[in-house]
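Structure incoming, see below.
Only one protein chain is missing; all other protein chains are in place.
Think of it as A, B and C in the order they're written, each chain with its own count starting at 1.
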Amino acid sequence: MSSKNNPITYWVAVAIVTICALYLIVPLLTQFDFSLRMKRDVLSLDAYVSVFTTKPNAVDPPKFYTSLLFSAGMAVLTIAFSLLVIVPTTFWVNYRLPKFKPVMDLFSVMPFAIPGIVLAFGYLRTYTSPPLALTNTDAGTAFLLVGGYTVGVMPYVYRSVDTGLRAIDIRTLTEAARSLGAGWATVIWKVIMPNLRAAVISASLITFAVAVGEYTLANFLFPDERAFGSYIAAIGRNRIFEPAALTIISYLLVWACVLAVQRIGRGSTQTQTAVIR
Amino acid sequence: MSSKNNPITYWVAVAIVTICALYLIVPLLTQFDFSLRMKRDVLSLDAYVSVFTTKPNAVDPPKFYTSLLFSAGMAVLTIAFSLLVIVPTTFWVNYRLPKFKPVMDLFSVMPFAIPGIVLAFGYLRTYTSPPLALTNTDAGTAFLLVGGYTVGVMPYVYRSVDTGLRAIDIRTLTEAARSLGAGWATVIWKVIMPNLRAAVISASLITFAVAVGEYTLANFLFPDERAFGSYIAAIGRNRIFEPAALTIISYLLVWACVLAVQRIGRGSTQTQTAVIR
Amino acid sequence: MDFLILNDLRKLYGSAVAVEQFDLRMSRGEFVSFLGPSGSGKTTTMRMVAGFENPDRGTIVLDGMDITNLQPNKRKVGMVFQSYALFPHLTVRDNIGFGLMLSKMPKAEIGKRVDEMLGLIQMTELGQRFPSQLSGGQQQRVALARAIAPRPQVLLLDEPLSALDAKIRVGLRAEIRAIQQALGITTIYVTHDQEEAMSLSDRVVVMSHGRVEQVGTPYAIYNTPATTFVAGFVGTLNVLQGTLTQTGGDTLRIGSTNVRLATKMEGRKADSLIKFQLRPEAITPHPVTDLPGNPALNYLNARVEGVTFLGAVVRMRVNVNDSPLSVDTFNNPRMPPPQKGDTVQLAFDPGACMSVAAV
Partner (left out) sequence: MDFLILNDLRKLYGSAVAVEQFDLRMSRGEFVSFLGPSGSGKTTTMRMVAGFENPDRGTIVLDGMDITNLQPNKRKVGMVFQSYALFPHLTVRDNIGFGLMLSKMPKAEIGKRVDEMLGLIQMTELGQRFPSQLSGGQQQRVALARAIAPRPQVLLLDEPLSALDAKIRVGLRAEIRAIQQALGITTIYVTHDQEEAMSLSDRVVVMSHGRVEQVGTPYAIYNTPATTFVAGFVGTLNVLQGTLTQTGGDTLRIGSTNVRLATKMEGRKADSLIKFQLRPEAITPHPVTDLPGNPALNYLNARVEGVTFLGAVVRMRVNVNDSPLSVDTFNNPRMPPPQKGDTVQLAFDPGACMSVAAV
């Protein structure tokens, strides 16, 4: 029963290709084609030029850059914040409080299930009035946004870190390091973190992609369309060809992220195999 | 070194509680408090009554029900569609085409990283004009929405199914069933599916919660605010107390889902332990 | 007359040879083990019999029917896996009845057959348990019952005991053999454990690098190994050498002692170097005495370099004329083993010398 001759293998491949084509590749190609047609009857990159140069007024830099920069900054803060909270917590729960694990699992799934829109209203309601009037200042609102993103990506970051931790038998590695004279800081930094590298980078890239493209929460907290997601939406309402160009640019950015994740993920698979062997 | 006396355990617990409080519990409580204050100076459930009874006009049923029903329908279709595609594919790739696994992993992460807004534009561009003018009909648009949701929840459904499959040593179970006389259909329905029950139900509930609460794609594809996410957003813009009530209702729905997932997830953990033992 | 014929089987993975020129004829009810290190092709060969691998060449004939290209679910073959492979969502009863259910046997009959199987594996009380509620040994017994319940023509066991603890392993080994003999079921057993293969089998197929090294009864494999690989894989070997005292003679000189062989070394010149092999248990150590020994035996003086007490067996490392030897004796509660540095006299039968040959 060699796999070459198996009809099921063939149909599975056909199914995968069809789904991917209909929902990922065809829209991409259509968008790409359309993005090149800003000039009537010739293919040109005008739409891309327009995206990169359009300014809100004569003074400010092009909105594309400012909004991307803003969202990228929020994304980086989200990554730092969520790793700082989730990595040590997950390690400790796995190593020392396994009974607490179901609770962690519960909390980690919850944000995934709470619609962003619900979250947004909750934050606006809670943090627009004293005692925690965070939305009075940009920094406060940004803090709120980062917190929201952290909660939003928690399922992915937690699962990624948790899977990473489980792949490396932290209990025995920790005990081995302890018996060799390592304190807790040494255990986390010299033993656990190096083996979580792949999981952490993967989680970071996903977080980055999600936070940069997020629309709902960003738009509610920053109604001035300061975030990249809001900018895309605004372009989408007001322009014809630029949205297509933007979509292509986003795709490329995201692909770069995903491929990076994939390359690093492969390294992690090797490590995991090694541990099991 | 009993866990009771360990200071790290204590601080981890404090950190978890703080984060959850700030980003999940406090907003909930604030919203709940606010939702009871529609009548000046007394606590009342008027906001909830309003949510459940407000009609777009004299003839139609209350918008709350119609939009929830619509989104729930979309969610159920999404569940059916994604399971039909993902379960057999993932089984076959794990069982017979392990070399194809990295590609699957790549595709499964990709939708997670593509912003919903980008997806929305891509679909609108591709499927609003011939040859695939799906958005000309409600059914076509719904098909597009379901497809988009399927792609959107693919990372979660795929990972869930994949983890479930890996927990049960499908290779040996499949071979055991085959040597006992089972054909492929028997293998999938009598051996694989029963052991994936937990994974499948968990994935379904998450899919349901995501699809019901989704805003971006639903709002772009159905600008008439037919979907539950759009309805919430509209209420949020036009009303004062009802959004708070809606948020609480959503929270409760989502909690019900999450708790269900959790209960079933616990069953799956037992099975996994059993297989390993 | 042969019930299962594996004829010139060959299997390649890419360009790597997994199995080559595998020939075997088994009679009905025979128990044959495939014994070899990992990568020797033993599991691949079994999987070709099960139908999970297609041979690149050769045929498999079962009871007169060519099954070489039959799907696994169409062959009447029962299989037991190292990892038990019980269906976790089914009870013990439902696991055992799974194959019967697929063969569309009436429900009442299934129940009867399952009861019979539960009796056979002595687990009548545990029918309603789930696999996760059983010990490893119990799970493997259920897996065995599940495999034989549909009365397969051939039973295949793929290292079924490797995952179990030593004590349970030995007990279950005896149980498997007893059940196999009671049912008279033709059985192939894959293992890398030579003791397991020896103790269970009517015949053993010793494999290495995809090729058959020897096929024979356990006694023949152990006492007349066909190749050095077989001799070393099924037991421990000591190599000794000495010079022939006389052209074509049967006596070697080792250090200052003469050793007699069982056969004359025809055609070998005096003083030519001859080596031979001895199993550790074929050598009996005695305290050194001046008394004349049994004239039928050879005697060598040796220095004890180390003693390992294993329980029933005491293993000594000794030195004879600068050759290290391993010597096994049974524990004797009345006489503690010799100490490191002691000198002992080793006695062995000329007939125990194996693969005598010129160096």
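FYI, contacts are C-beta pairs under 8 Å (C-beta built on N, C-alpha and C of every residue); 3 or more make two chains touch, one makes a residue touch a chain.
The structure displayed is predicted, hence computed values, not measured ones.
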| item | value |
| --- | --- |
| Residue of C:Leu172, C:Val234 or C:Val318 in touch with the missing chain, whole complex considered | C:Val234 |
| Option from C:Ala16, C:Ala108 or C:Leu310 whose C-beta touches the chain left out | C:Leu310 |
| Selected from A:Leu77, A:Met104, A:Leu144 or A:Ile168 as touching the chain missing from the view | A:Ile168 |
| Touch with the omitted chain, as defined above, among C:Asp2, C:Asp115, C:Glu175 or C:Glu195 | C:Glu195 |
| Residues of chain A (touch criterion as defined above) contacting the omitted chain | 168-169, 172-173, 175-183, 186, 191, 194-195, 197, 270-271, 273-275, 277 |
| Missing-chain contacts mapped onto chain C | 165-166, 174, 192-195, 198-199, 218-219, 222-224, 234-236, 279-282, 308-313, 315, 328, 330-334, 336-337, 349, 351-352, 354 |
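By our rule, only the chains that are shown with their structure count from here on.
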| item | value |
| --- | --- |
| Mean-CA-position distance for chain B and chain A (Å) | 17 |
| Whole-Å gap separating chain B and chain C, where each centre is the average of the chain's CA atoms | 55 |
| Residues within chain B bordering two or more other chains | none |
| Overlap residues in chain C, where contacts from two or more other chains coincide | 51-52, 71-72 |
